[in-house]
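Only one structure is covered here, and it is reproduced in the block below.
The other protein chains are all here in position, but one chain of the complex has been omitted.
Here is chain A:
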C-alpha cells in the first residue's frame, strides 16, 4: 500500500506502507549501484537526525525499511518528514565511493572442497580462478539472510558456477563460495549449497564484538589470497583479538 499522504509525482522514491510500524522507501526496481547509493544516502541522512520514535533502519538492494513506534510518533508529521528527507537524500547523491575492507582468503582444496568444480566448470586454471575471484572489488549491497551475510555484486561471470545439486548440512563459518553469478562468505556455521572455494580466518560475525559484523551495506570488499601458513597466523591473531582489519579507499565507481 502506498502511503497517500503526500502526492509523489515522480516514479521514485516510492513510499510503501508495511504494517502499522514500518514504511519502505523504494528507489528503484533494479540491482544497481545508483539505486543502492540512494538507499545508503537516505540511511545516513536519517541516522544523522535524531528522529524520536524511530526504531531502526534496514537498508536493502533498492529500498530502506524504516521501523518506528506508531504510538511514539505522529505519523501525519512523520510521513511527510520521511518523504522530504527521501527527496533530499536523492539530490545529495553523488555516487558511492566510500571505504572498503580487505578479507584475507585461503583458496585451497582443503578449505574449498568445490574449487575443483569451479575450475572444471569455467575451464580455467586454478591460478586463474583465484586471480579472477580476488582481483575485483565487490560492492556490498546489503546484509541479510543470516547474521552478517553480505550480498555482494561484481563477480567475474567467467567463474560463475551453479549451486551444488545436494546442499551441505553444515558449512563452517568463514567459507567463501560461489552460487551462480553470486559470491559470498558464510558468516556462521550453516547449511548451504554454494560451491566452496576457500575460507577466511576472520570472524565475519561475532555477537560479542562492536560492531558485530565486518561488512555493511555500502562498503566495498576485496579478497586477498593468502597461504595456509598466513591463514594459521591470522587465525591465531583473531583468536587473541590482535588482528587489525585492513581497509582501503575506493577511488571511483567502476563502470
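A few remarks follow.
Just so we're on the same page, contacts are C-beta pairs under 8 Å (C-beta built on N, C-alpha and C of every residue); 3 or more make two chains touch, one makes a residue touch a chain; residues count from 1.
The working rule: contacts and distances are computed from a predicted model.
Chain not shown in the complex: UniProt lists it as "Urea amidolyase related protein", one of "Aspartyl/glutamyl-tRNA(Asn/Gln) amidotransferase subunit B", "Urea amidolyase related protein", "Sugar ABC transporter permease" or "Sarcosine oxidase subunit delta". Of the candidate positions A:149, A:194 or A:220, contact with the unshown chain belongs to A:149. Along chain A, the points of touch with the absent chain fall at residues 1-3, 16-22, 24, 26, 29-31, 55-63, 65, 67, 70-71, 75, 142-149, 151, 187-188, 190, 205, 207-208, 211-213, 216-217.
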